[in-house]
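Just one protein chain is left out here, and the rest sit where they should.
Now for subunit A:
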Amino acid sequence: MFALPQKNFRAPTTCLGPTCTQDMDRSHGDDLEGECSRKLDQKLPGVGDPVMLSSDTSYLSSRGRMIKWFWDLAEEGYRTYHMDEYDEDKNPSGIINLGTSENKLCFDLLSRRLSQSDMQWVEPSLLQYPDWRGHLFLREEVAKFLTFYCKSPVPLRPENVVVLNGGASLFSALATVLCEVGEAFLIPTPYYGAITQHVCLYGNVRLAYVYLDSEVTGLDTRPFQLTVEKLETALREAYSEGVRVKGLILINPQNPLGDVYSTEELQEYLVFAKRHKLHVIVDEVYMLSVFEESVGYHSVLSLERLPDPQRTHVMWATSKDFGMSGLRFATLYTENKDVATAVASLCRYHGLSGLVQYQMAQLLRDRDWINQVYLPENHARLKAAHTYVSEELRALGIPFLSRGAGFFIWVDLRKYLPKGTFEEEMLLWRRFLDNKVLLSFGKAFECKEPGWFRFVFSDQAHRLRLGMQRVRQVLTGKSQVAEDPHPSQTQKPSDQCSSAELLKLCFSPGPPSPIKQN
């Protein structure tokens, strides 16, 4: 579960040398997923330089140095993309990004809506210190919105809503108020890898993985199926390793699988959590991005009775469903007053502008526009893009998973890895990048099996076409680039750990981990 070499935890500097490049690439993929699309053109000093970790030359605290080191690694990798970003006119041979999960299909609709006159409003209370949970008018709108779209059997209440500047902040705040340092959340893998940083950076909370695999065995009906049995096993293992598990994180619709849990499944997971007194954080950030009508999506808030309402905490945001990741708006819904209050106590540090809160309230209130204009169009465009990419993949004879939700397809490229190692996965990912298309690889999602990739399809047709063309070139061996064996990466990946894992362990300021090396 935490199969980490002990040396990495005790003395992080020891892994800086030979694994540097590898870790960089790992964090690279992870950070594409992790929203880290920063645009930097200047090389920062000390990137990947172990010397910077020595306290003699640094102005930072030891945790500051560690955090910065990981950040720079991510940045270094990501710079490749941003220095050569595709632009139809200015840089047609630049890199196409099918790695970051962003919905770029509906900017025209959003721009029109957000430019309407009702959005431009200023009043004194919007300019002054707010109720840190979020302005009441917005929390009321959020409650109504979620009641309607989550099909809640009872009206949801504004006092159970807390508004923050993004899902990352919300994960961070929940981890801090629900767990002590070093405690853990269960999470089924593959999962949205950035959560590792979100719960770790301030909270020093770790993740205990529930590994799912692609093979359909036993009672499973589909690949990567989550079952209570697997949850129980993972929990037992965590306990046996001395890891205190405080909760379970579920992403529904799932990222990167695109799976949607049935009500029965959801109910089973929740009952499991209740049995073990675990909190459940349900991240429903893609709930309105279910574009296949045949898929019946059920929010956890639609359940008649929650097994353990005091320990069930729901997250939603506008980043994905409304394609506004730069707007920084996320919301918590929890019936647990203590949790809501504790999260709100942190909101001074994770607040969003009053004017933006007003605009969000206006947007969420406009049910006509959402139902008649935005959602039908968004779904139609997502569906078209999805159809295009899946047909391309079928034509190439590539297996993939996709259930009609989210912005991505989980693609099985295992047949392109002769030895089936993560090292080869990395090399393949690099070949894609060399051929100017950026994807996310399975390791960034802590996928157990090497060879899975996530393709984001929610981009404009011209970019998508070009991206798929470049993918095809690589897979059919017709790419223009010479194959580069990248000798620096010949180490066995099994000796290493992902940067996320290292980050999680290295700068933890708490007492030494109870995890024992075995």
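Couple of notes before you dig in:
Heads up, the rule we're going with is that a residue touches a chain if its C-beta (ideal position, glycine included) is under 8 Å from a C-beta of that chain, and two chains touch if they have at least 3 such contacts; residues count from 1.
Convention: contacts and distances are computed from a predicted model.
The protein name that UniProt records for the chain not on display, among "ALA-interacting subunit", "Aminotransferase class I/classII large domain-containing protein", "Integrator complex subunit 11" or "Trafficking protein particle complex subunit 2", is "Aminotransferase class I/classII large domain-containing protein". In the complete complex, the hidden chain is touched by one of A:Tyr209, A:Trp316, A:Phe329 or A:Phe422, namely A:Phe329. Of A:Thr147, A:Thr176 or A:Ser289, it is A:Thr176 that touches the chain left out of the display. For the chain left out of this panel, the touching residue among A:Glu123, A:Glu215 or A:Glu391 is A:Glu123. Mapped onto subunit A, the interface with the missing chain covers residues 34-40, 42, 44-46, 52, 58-65, 67-68, 70-72, 100, 102, 104, 107, 110-111, 114-115, 119-120, 122-131, 133, 159-160, 165-166, 168-169, 172, 176-183, 198, 201-202, 204, 239-242, 244, 246, 279, 310-311, 323-329, 336-342, 344-346, 348-356, 359, 509-511, 514-516, 518.
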